[in-house]
Structure formats: structure tokens, C-alpha cells
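Note that one protein chain is taken out, while the other chains of the complex remain in position.
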Amino acid sequence: MAPQQSASLLTSCCGAKPSSSRRTNNRIVTAQSRHQAQERAIESALLLAAVFSVAITVGIVGVLIYESLKFFGRVSLIDFLTDRQWTPLFADAHYGILPLVAGTLVTTTVALEVALPLGTITAIYLSEYAPYRLRETVKPFLELLTAVPTVVLGYFALLSVTPLLQRLWPTLPGFNMLSAGLVIGVMIIPYISSVSEDAMRAVPMDLREGSYAMGATRLQTALRVVVPSALSGIAAAYVLGVSRAIGETMVVAIAAGMQPTLTLNPMEPAATITAYIVQVSLGDLPYGSIGYQTIFAAGLVLLLMTLVFNIAGHVLRKQFPQR
Amino acid sequence: MIPTHESATKAEVKGLNFYYGKVQALTDVNLTIAEGQVTALIGPSGCGKTTCLRCFNRMHDLYQGTRYEGEIILYPDKINVIDHSVDPIEVRMRVSMVFQKPNPFPKSIFENVAYGLRIRGVDRRSELHEKVELALRDAALWDEVKDRLRDPAYVLSGGQQQRLCIARALAPDPELLLFDEPTSALDPTATARIEELVSQLKEKVTIVIVTHNMQQAARVSDFTAFMYLGRLVEFDKTDRMFTNPSNKLTEDYITGRFS
Partner (left out) sequence: MSPSMKRSITRRKIADTAFAAVGLSATLVGVVTLLALILGLILDGLPRLTWQFFTSYPSRFPEQAGILPAWVGTCLVMLVTAFAAVPLGVAAAIYLEEYAPRNWVTDLIEINVANLAGVPSIVYGLMALGLFVYQFRLGASILTAGLTLALLILPMIILTTREAIRSVPTSIREAAYALGATKWQTVKDHVLPYSSGGTLTGLILAFSRAVGETAPLMTIGALSFIAFLPHPPWQPEFPYLSFRWLMDSFTVMPIQMFNWVSRPQEAFHLNAAATGLTLIGMTLLMNGLAIFLRARYRKRIRW
């Protein structure tokens, strides 16, 4: 319809002014617009950045597998898994991963014996008991604990915790897994308590009200109503704590010594997988030597261990609604 | 169902179907939007009136799984705005929207109104000031904010914020202005002011308004479309529909037998 026609029709109807006089030159242009090419370019660039994260994983897995394959070309898998000695740098070289795994497991166990009870109790206390102001004062401190560089925690374990423990057990060696484990345990408390607390706070208030209305105390409500409802979240917290403990390096490298020994006694020094990698890095190993390749084989074992726990934690965490 | 009338057509909806994934939300909607008039879409919750409104400016394109069928022809160039070869950006350059809950940007009052102009390439300060003032006057807000254009938008009251959003939508000189229940979040005084504004604005721009308040539709609109369960039940001049509806369903809704 031509503009002039519509104008006259309008005036004949409602006395409305024709609006075409104020039209600027907007015209619909079908699909080929100047901005479309630019928009697509920007989207591609952003996509590249997002995909890059996948490249990182590929890089990590690739490097570890590549070097480990070279390692396993020279050392049999059976020996690796069953030999009870790890002495790759000695003349009589043994390549059994058990001592390192034992070291990792013992320190982690000590850490968990501290962190799981304390973390859970802290979570219950903060979620069900603590007044608002106390919670708001304490939480920043706990957050800060996670921000302390682990090398500082290692210093603390070696120079403060070990001497303290030696007053109780004078035969305790200067390097031992106990101090390292205790400090790692305290370091993990905030991880466990904050994820558990989130899970507990996500439990709806009316469930608690039902329990209180029957005359239950806070403790009973917490233990019989809140914790069971938040169980998957708490389990996720535990699992994430385990994963963090397994991957810890500096505290053990400084305080537990770097002597790979196959022992389950936390009062002895030992090396974890992570501490071994550090020890080798401190030295000078030519690229391509078997000594160099051992750290990748050890690293692969470490990655697999943490991967299992990370996936488990992720699956568990998805089962409770976020606050 | 399309009544003969004397004013020109601004838009024509032909055989509009709309799907959210597999669910069909609109079925065979046909209506004519008259230029320079206010057309209201009314109906009970879930009848599809907002869904229909958001087809006019391709808002559904922002979400995955939506599909349009049919035509919404925009005059005078007679382009089907829901055809997917048509760029939604260009559609929105011609069709503006005011939302249910006032949503000014967390910027200054001036910058809120100016944003639509800036993305259209207007950057000369004198031109910006001129157009911003014009838009704020058209939205009946100028006198209240002229001394504090640099203040953040959130210091305004709810009703003022909504008028700011109207000014923002008017600044780029749209051909069609869509209102999605613009007063449902406002108090009665603010509501009355906005209704008055809508009646005045139709001289400058064609208006389509969705409202769940029938009395508002009766007060403000020239044409009304009554929708139910995704279909257009009746479309007529407002005074005819409210005094003598042709469809029983329409009559039931208007007399309050269901809402």
C-alpha cells in the first residue's frame, strides 16, 4: 500500500496524524546484514577459548600417557605394581610403586581421621547451632585457611607440629607422616565443612520443624533428620576432601621426608607420589632417561586416583539441590 | 473475523502457529493490527497472549526449541517478520517492547534512553540529547527527571521506572510498540498514568498491548482480541466486543465467569 494512500485513509478515520512523516530510513534487510559476519567471528573466537579447556585435558593426559608408555616399555607392569621397593635412581633399580602409594594412602588416612570428624561436626554446628554472627565471623577464617600457600603449611608441619609431637613421643623422627597428615587434615577441614554445610542448609526448614514439633533436641534433629537428608552432599564433601589430600604435595615434601619406604606406620618418614615427583625435579635428570620417565608413570597413577574420586564426588554432588 | 475498518493496516497476522518444542502454544491465529490504534490481547492465564505478542519482535528466538509457523506481515513493505530468513535484529529495530516488570539498565536515566539510539549509530551529543528529551517528554517523564538525567535509574519509583522503559522503547522511533502487561507490577496511581500515556501514544506509534485486566483493555484499546488455549476466539472493535460479544466464551470471560 503506497504511503500516500494510507495517510489519507488514516485522516479520514480517527483524525490521527499519519505516522509516516516521522519514519526514519529503517528498512528490513533480509539475512545478509553487516553485523552478522562480525557476530559469527566473535562467536567462533569465544568458542575456541571454551574448547581450549578440552585441549588442556588432552595435553595432560597425552603427556602422561606418552611418557608412561615409554616407561612401561622398559619396566613391566607387574613389577611396577608388585615390587616392594622404589629405587629408580640407584644402581640396583627397583620400580615398584607400592611404597609411594603406601605413603600417599597413610598420609591421606591420617588427614581424613582429622578432617572427616572435625569437618562434619563443624558443619553440623555451623548449620544447626551457631548463631548468625558466630557463623559469619568463623567462616572467613575457614576460607582463609584454604588460601594459605601449602609451602607455608609444610613449614608449620615441620617446625611447629613435629616438635610438639616429639614432646609426646620422643622417638618420633624429624620427618614423619603423622605431622604431615595432621596438617593436611586441618587444611581440608574447610573443604569438608563448607560443602557439607551447604548440603545441610539446603534441607528445607519444614523437615526440621516437623522434628522440633515432636520435642526433639537440636542434636536429635541434626543427626536424625538433617544429616540423612543431606547425605549425598556430605558424601560428596568427603570424596572431594580425599581427592584434595591425595594430591597434596608441599606439606608432605617438607615434613614427611622424601624417602620412599613401604610402611604403614605414620610415625615413620616416607614419600608420597607427589613428594617423589618433587624430589626428582630438584635433581638433574636428562630428558628421556628412565628416571625422567618414572615421574610421569607416578603422575599417571596419581591422576587416576584423583580422577576416580573427582568423578564420584561430582556424581554425588549433583544429587542434592544447591542453595 | 477481521472487521472492515477505515484505518490503514500496520501488521497482519496470518495463520500463526507457535511451538515450544513439541508443545503447540498458538494455533491458527489471524488478526489485523490497525495503524495508529491500540489493539489489546486479553484472555485467561496461559491463553497464549504473551506468547503471541513476543512473536511480533522475535523474542522467542532467544530461546532454544521455539518454532514459528505462518506469517506476521509488517506494512508498508509487507515483510513476514517471522520468516527465518529475516534477521530478528532488524525486526527489533522497528518493533519495540515494554515489559511486565520495569527493567531499566543499571545505568543513568539518560543512558537508559540513549542506549537504543547509540546502537543505531547516533553518537553526536546534540542529537542524542534532543532525542532523549523528546522520548522522555512522550513518556510523560521529562519534568520529573530533567534535572537528574545523570542519576542512576534505580532511584526512580516503580511507576517512573516503567515510564523510563517506555521512553527507552520510544527513543529509536519504532513503528510498532508492544506492551506486555505493563501495569501488573504497579500501584493504581502509576497504572492510571501509564494507561493515560498509552492512549496518547497511539498518535505516534501503533500499539499492541497484552493485559489480564479486562477493564484496562476496555479503557485503553480500540480493538480487542480475546484468546483462549492458544486460539483466537474473537477479534473486534473494543466497544462492540464488550457490549455485544459474538462468542459465548468471550461473553463468559467478560462477565467474569472465569478468569
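Going by the order they are written in, the chains are A and B; count residues from 1 in each one.
Please note the rule applied: a residue touches a chain if its C-beta (ideal position, glycine included) is under 8 Å from a C-beta of that chain, and two chains touch if they have at least 3 such contacts.
Remember, it's a predicted structure, so these values are computed and weren't measured experimentally.
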Of A:103, A:154 or A:181, the one touching the omitted chain in the full complex: A:154
Those residues of chain B which, in the complete complex, touch the missing chain: 57, 59, 62, 64, 89-90, 92-93, 96-97, 99, 101, 103-106, 115-116, 119-120, 154, 165, 168-169, 172
Residue numbers in chain A that touch the chain omitted from display: 35, 38-39, 42-43, 45-47, 49-54, 56-57, 59-60, 63-64, 66-67, 117-118, 121-122, 124-126, 129-130, 138, 140-145, 147-156, 158-160, 186, 189-190, 193, 217-220, 240, 243, 246-250, 253-254, 274, 277-278, 281-282, 287, 295-296, 299, 302-303, 306-307, 309-311, 313-314
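In this section, only the chains that are shown with their structure count from here on.
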Inter-centroid spacing, chain B versus chain A (mean Cα positions, whole Å): 49
